[in-house]
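With one protein chain held back, the other chains of the complex are shown just where they sit.
To keep things simple, chains are lettered A and B as they appear, and every chain counts its residues starting from 1.
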Amino acid sequence: MDRNQIAKWLKSPDKMARKYSLGAVYFCTGCGIIEIPPVITSRWDAERFGVVAAPSPRHANLFLITGYVAVKTLKAIIRTYEQMPEPKYTVAFGSCPINGGMYWDSYNTIKHLDKYIPIDGWIAGCMPRPEAIFIAVTKLWMMIDKDAANGYIRYREHYDYYRRNQEKVLGKLAWPPLYPLNKSIEVERKESKSKEYKEKELLSVSE
Amino acid sequence: MDNALEKEIKSKFVGIEVFIPQKDRMTIKIKKENLVDILSFLKDKEFNYLTAVTCVDWIDENEFELVYHLSSFRDPTHIMIKKRIPRENPSFTSIIPIFKNSQTYEREIHELFGIYFEGNPRLIPLFLENWKDKPPFRKDFDTREYVKETYDSIPTLEEYK
Partner (left out) sequence: MVIKIIQIIVYPILAFIIGIFFIGLSRKMMARIHRRYGPPITQPLIDLIRFFYQKGFSHGSIFNFGIILSLAGSIVVLLFIPFGRMSPLSSSGGLLVILYIMLFAPLGVALSGGEGANPNISIGISRKLILSLGYEVPFLLIILAIMTYYKTTSITEIVKIQQEAGWALFSIPLFLPGIAYLLILPAIIGMRPFDIVSAPQEISSGPMVEYSGKYLALVHIEHAFTLFIGIALFINLFLGGATNIGFFFLKMIVLFVIVLIVNAVFPRYRVEQAIKYLWKWPTLIAFVGLILTKIPIF
């Protein structure tokens, strides 16, 4: 760790401060919730790396997605991700956000999470061990040094791609777009027809 | 205990089949009787806890089979009551007046199999979000085709650019 090098602090304080104070929104759904308490308690201590639990997404820096993502969970993830302030990093645990993992042919889980929100790094494993999580944190530091952890910039520049994919899976979203969209996505939305399965009662019930 | 109960059920309702596969288990198959009568009869006989309501899709015989699981707190006995309903436009009556906790089980079966329960006030989606296809637990729903169509057809960011 180069936390004690004062020269580096004076040269680029923003990178050093973002590295060594990662406030994490522990979005614990799926299988990974069982791996978070060992990481933050006494045996494998995450607070010495500067990683601390943030009580609200408005105070947070790092977004941890632990495990598989169902379609209902994706709605909550998008709302939480859009509330976080700007330089934000996302790390995904396990093999389910990479390519579907164990649920590769399920009708209700998301296979590649990178198409819906931008992800900076993946940790392999089903679930990864706490030592793997710490190695991932140090790799994230190296990425921040080289300016390679720019998921939030990708989200801002290609927002219509992400919003189009989110609407394909979730239907019409209830919140307005975060950044202004291009004109082309409005035309596409009117032209697409979704196939409806005509059954007696299934269409009449809705939330 | 089970033999006495079996004799009592057979004497009261004619034409139903009762099996005892092993100790403390009983299976009852109904063809034309009223399910509500048998459930109320068993509820008075100390079987007052509805454990679950499940469903089986017999696609070759063109029928759905609803299974009601009852158990008792006094004896360690478990009773399954099976009822077949036809597969086109499936609908059935709800047993909420007898067991109030069957509301969520019937909601789940309605969402995943497509069976309509008359009398259930809350048949809204439980797990699925924005679902526009067949009910997914039926045996003629091809999950691999659905995944290829919905999720794998989305291009990655490089292909989009």
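One rule holds for everything that comes next: contacts are C-beta pairs under 8 Å (C-beta built on N, C-alpha and C of every residue); 3 or more make two chains touch, one makes a residue touch a chain.
Everything numeric in this text was worked out from a predicted model, so none of it was measured.
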In the full complex, displayed partners of the excluded chain: A
From A:50, A:121 or A:171, residue that would touch the chain that is not displayed: A:50
Residue of A:11, A:59 or A:79 in touch with the missing chain, whole complex considered: A:59
Touch with the omitted chain, as defined above, among A:18, A:75, A:115 or A:163: A:18
Residue numbers in subunit A that touch the chain omitted from display: 3, 13-14, 16-18, 20-21, 23, 41-43, 45, 47-48, 50, 52-53, 55-56, 58-59, 61, 85-87
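Quick note on the criterion: only the chains that are shown with their structure count from here on.
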Approximate Å spacing (C-alpha centroids) for the pair subunit A, subunit B: 38
Subunit A contact footprint on subunit B (complex, rising order): 89, 110, 114, 116, 123-125, 127-130, 132-136, 143-144, 146-147, 150-152, 154, 156-157, 160-161
Complex interface listing, subunit A residues touching subunit B: 70-72, 75, 104-108, 110-112, 114-115, 154, 158, 161, 165, 168-171, 194-197, 199-202, 205-207
